[in-house]
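Notes for the one structure printed next.
Heads up, one of the protein chains got dropped from this complex, but the rest are sitting where they should.
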Amino acid sequence: MSLTHWLRVWSYFPVLLQGLCVNLSLLGGLLGVGFLLGVILAILEVYGPRPLRILAFGYSWVFRSIPEILLLLLMWFGPARFGLEISPFLAAVIALGLRSSAYQAEIFRGALQSIPVGQMLAARALGLSRPGAVIYVLLPQALRLSLAGWGNEFAVVLKDTTLAYAIGVVEVMRQARYIGSREFPLILPAYLVVALLFLAATYAGLFAIGYAEKKLRIPGLEARR
Amino acid sequence: MALRRILVGLVVFGVVSLSGVAAEKFIVASDVAWPPFEWVSAKGEKIGFDLDVMRMIAVLEGYEIEIQDIAFDSIIPAVIAGKVDIGASGFTITAERAQVVDFSSPYWTSDQTVVVRADSGLNVVTALLPGRKVGAQRGTTGAFWVEDNLIAQGVAVELVLYETYPEAVMDLLAGRLDAVIQDQAPSEQAVQQYAGQLTIVGIIKTYEEFGFLVAKGDPKGILPRIERGLKVLKETGAWDNLIAAYFGPSLEAVEAAWEACIDVLRVGKDPVAYAACLAQKVRELSK
Partner (left out) sequence: MLLRVEELHKRYGKEEVLKGVSFSLDKGETKVIIGPSGTGKSTLLRCINRLTEPDRGRIWLEDVEITGPRVNINRIRAQIGFVFQDFNLFTHLTALDNVRLGLIKVKGLSKKEATERAMAELARVGLADKARAYPAELSGGQQQRVSIARALAMDPKLILFDEPTSALDPELIGEVLAVMEELAQSGMTMLVVTHEMGFARSMADEIIFMEKGVIVEQGPPEQLFRTPKHPRTAEFLRRISDLYGGDQ
């Protein structure tokens, strides 16, 4: 790996950055899907009626068991069977989002269950309905308690976004391979640049989550270990 | 900004793919990391022999195409599932594949080559002795050849599979492989890029034929149009020009020529003139 290789790879930096932007928009989409479904699942798992609870656990089990790459392919090929055309990007967001929702649900469930029962009792005693108690009292606490675990999930799924190329999403790994396939000697430097980009993105994300954790910190509300 | 542009692009893409009835349009799937058949240029254009053939036939037959980059392994499943219409990615016609998809008539004949490090002193026999580490791209004929003709015959080489060909080449250069089996054209490309470091020690005459593929039964009636297009290209000499342009010269020269000539095809809608332009430009640039 000579200096000239590094300089040449540098000329591809904008392309790689563009690729990373695709990963980041995938990340945004999948975390959003995962968060929404994850919260709903966690609530069902903790407070739902028994049949729904079993269903939620089943969902969690399914999406944590199937390899990501398989989920991606199924989500991309599957809906076409029913005449539903979805783009590779959307398929990736849904597939990875569903998977993430199962993991996020576990994070939120743990947080919900760590909240003392007195909080629910006090909320109900005020006249809040069960959903009201969950929304106004339990979730705000659980979500704060979840931030650390959520940061971990963020770092994991950020890396998972590179799998989306299998179904034709041109993300940063794919861009690196384009470079490598036209200029073989550049493949290692290109991969290294991608690695650095991921280091930077993960650092930035975890920094932001850490900042949020500090900002949202409330005395007396800490993860109990 | 870039993010915004991509998001907008994705939305537009989503809408277009949902309402793809307006103009007749086929989606061509290709693993765009296999020069000179298909690769992404320094300017981010998807170019290559397969892709230009697809573009030229589309102009001749009056339909539009959209090229989608998909991992090689996923292309046939995508064709079967109806996610894409045509596979154009240097597919060798095999009986196995022909059971699940339909092929066009062959447009290219290729052999496999054995590439080793120039300083290794290996020849085609010693490079493939039992215990040697042999690299190939997953799902390719090269990989199948090693399995069928070496391993299954009791020659216990260690086959190492890669997602892309360049990765195999990198491992070969790093000394982790003894040889890489790959189609002739890409192998020549690699040797050209690593002049003095890599060498082709043998050609395995497999006489593989490449074909374009569509879903079984060709429900959209694409194959006859491809056949008709191929015939026209060959009769007009465009085919020979395209081969001259793509096989041999450096990728930089091809990219520059492509940039200079593509409007003849895109705007001028003249495949024959385009191929002539491409061959001409490449010749000039290679001098």
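When the chains are written out, they are named A and B in that same order, and each has its own residue count from 1.
Simple rule for what comes next: contacts are C-beta pairs under 8 Å (C-beta built on N, C-alpha and C of every residue); 3 or more make two chains touch, one makes a residue touch a chain.
In this text, all values refer to a predicted model and were calculated from it rather than measured experimentally.
K.L.:
Going by the stated contact criterion, tell me the shown chains that border the hidden chain.
P.N.:
Among the chains that are shown, those touched by the missing chain are A.
K.L.:
From the list A:49, A:83 or A:219, which touches the chain that is not on show?
P.N.:
The single option touching the absent chain is A:219.
K.L.:
Given that one chain is not shown, which residue among A:123, A:172 or A:187 touches it?
P.N.:
Answer from the full complex: A:123 touches the omitted chain.
K.L.:
List the chain A residues touching the unshown chain?
P.N.:
Residue positions of chain A that touch the missing chain: 116, 118-119, 121-129, 132, 136-137, 140-141, 144, 218-221.
Note that in this section only the chains that are shown with their structure count from here on.
K.L.:
What whole-Å value do you get for the distance between chain A and chain B if each is reduced to the mean of its CA atoms?
P.N.:
Roughly 34 Å, centre to centre.
K.L.:
In their complex, what parts of chain A are in touch with chain B?
P.N.:
The contact residues of chain A facing chain B are 11-12, 15, 17-18, 21-22, 24-25, 73, 76-77, 80-81, 85-90, 165-168, 170, 174, 177-178, 180-185, 187-188.
K.L.:
In the complex formed with chain A, which residues of chain B make contact?
P.N.:
2-3, 6-7, 10, 13-14, 17-18, 20, 29, 32-35, 39-42, 44, 68-71, 73-74, 77-78, 81-83, 163-167, 169-170, 190, 193-194, 251
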